[in-house]
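First, the structure itself, so that you have it in front of you.
Omission of a single protein chain aside, the complex is shown with its protein chains in their original locations.
Our next item is subunit A:
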Amino acid sequence: MNPELQFDITNFLHHEAYLLDHRRYKEWLDLLADDLVYRMPARITTEGKHNEPNIMNEMTFFEETKKSLITRVKRLDTPSAWAEYSGPRQRHFISNIYIESSPKSGEYQVRSYFLYQRCRGSDLDIEQLHGERVDVLRKENGKWKIASRTIYPDQTVLRLINLSMFL
């Protein structure tokens, strides 16, 4: 593996996490390719072998395009998006970044782990979600863009009041 590429992509994902955590959503949208596919299938508990993926692709928590994510970001700019009242403090911890495939038409498949934590208002509880992301990244005019992202949560029953965040 090309260490320069590994560094480049790692840096990109860390920068993305920074933009999300600091609610710089418009800049975040700029990182998304126009043909973006962004989804989060449900995790299920199945009978059977431990190494089966137990993912339900038919039911998802997100099924977004760049346009729908723009609408979601726009909503946060309204004065009455109560779910995001006062802007929950959030951290995306991104690790285990691994470039899975060599370029086909300049696209790389990148796997990473995420731990998302947030505090809402003055709540004592910390909400969290963790899992794995599989991204397809590509360079457009010398800049990395996310062409697709699939988010695999580890939780079957989400211990989060909502999914108002981006992962």
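Definition applied: a contact is a pair of C-beta atoms (placed from the backbone, for glycine too) under 8 Å apart; a residue touches a chain by one contact, two chains touch by 3 or more; residues count from 1.
Basically, contacts and distances are computed from a predicted model.
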item: Listed names "3-phenylpropionate dioxygenase", "Aspartate carbamoyltransferase", "FeoA family protein" or "TldD/PmbA family protein", with the criterion being the UniProt name of the chain not displayed; value: "3-phenylpropionate dioxygenase"
item: Among A:N2, A:N51 or A:T78, residue touching the chain not depicted; value: A:T78
item: Where the missing chain touches subunit A, by residue; value: 40, 42, 44-48, 56, 58-65, 67-68, 70-72, 74-75, 78-85, 156-164
